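Next up is a structure, given as structure tokens.
Every protein chain except one is present and positioned as in the full complex.
And now, chain A:
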Amino acid sequence: MPGQIPVVDYLVLGDPPHLQARMCAQCDALYFDRRNACAHCGRRDFTWKALASTGQLRGYTQVHRAAPSVPVPYISAIVELDGGGVVKANLIDAQLDDITPGLTVTMTTFVAGVDDDGTEAIAFGYKPVKEQG
């Protein structure tokens, strides 16, 4: 059983996997990296917030031309998470034609690479939530 590590430390590999952000104690602004102070209000106290796994797609592109190490094409999406937070990740299991205004998406994880010790890097992406028939 190989080990797993998240590709970024704001992805928490739990059950279920989810994103977490630093939240400004004063104004609730959310950040994925450590902050010297809040970029919104300047305060220096932060707490942690677990983010929702569902949200709405706000913007996207399908990338066809990239640096040689990046496989193309892929769809990049900006997702507004339910309950707060905006995240950028790949839209997976979807085509451009599936994208509609306000498309609801849900987070999923996948193996983005394996290192020489067999450790898997786990990344996250979003897939459309199919309408209930």
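Keep this in mind: a residue touches a chain if its C-beta (ideal position, glycine included) is under 8 Å from a C-beta of that chain, and two chains touch if they have at least 3 such contacts; residues count from 1.
Keep this in mind: contacts and distances are computed from a predicted model.
Q: Out of "propanoyl-CoA C-acyltransferase", "Flavocytochrome c", "Solute-binding protein family 5 domain-containing protein" or "Flagellar hook-associated protein 1", flag the one the UniProt entry gives for the chain missing from this complex.
A: In UniProt, the chain that is not shown appears as "propanoyl-CoA C-acyltransferase".
Q: Which listed residue (A:16, A:59 or A:83) would be found touching the missing chain in the intact complex?
A: A:59
Q: Which listed residue (A:51, A:105 or A:123) would be found touching the missing chain in the intact complex?
A: A:123
Q: Determine and list the chain A residues touching the chain excluded from the picture.
A: Residues 5-10, 29-34, 39-40, 57-74, 76-78, 80, 84-90, 96, 99, 101-102, 112-113, 115-117, 119, 121, 123-124 of chain A touch the chain absent from view.
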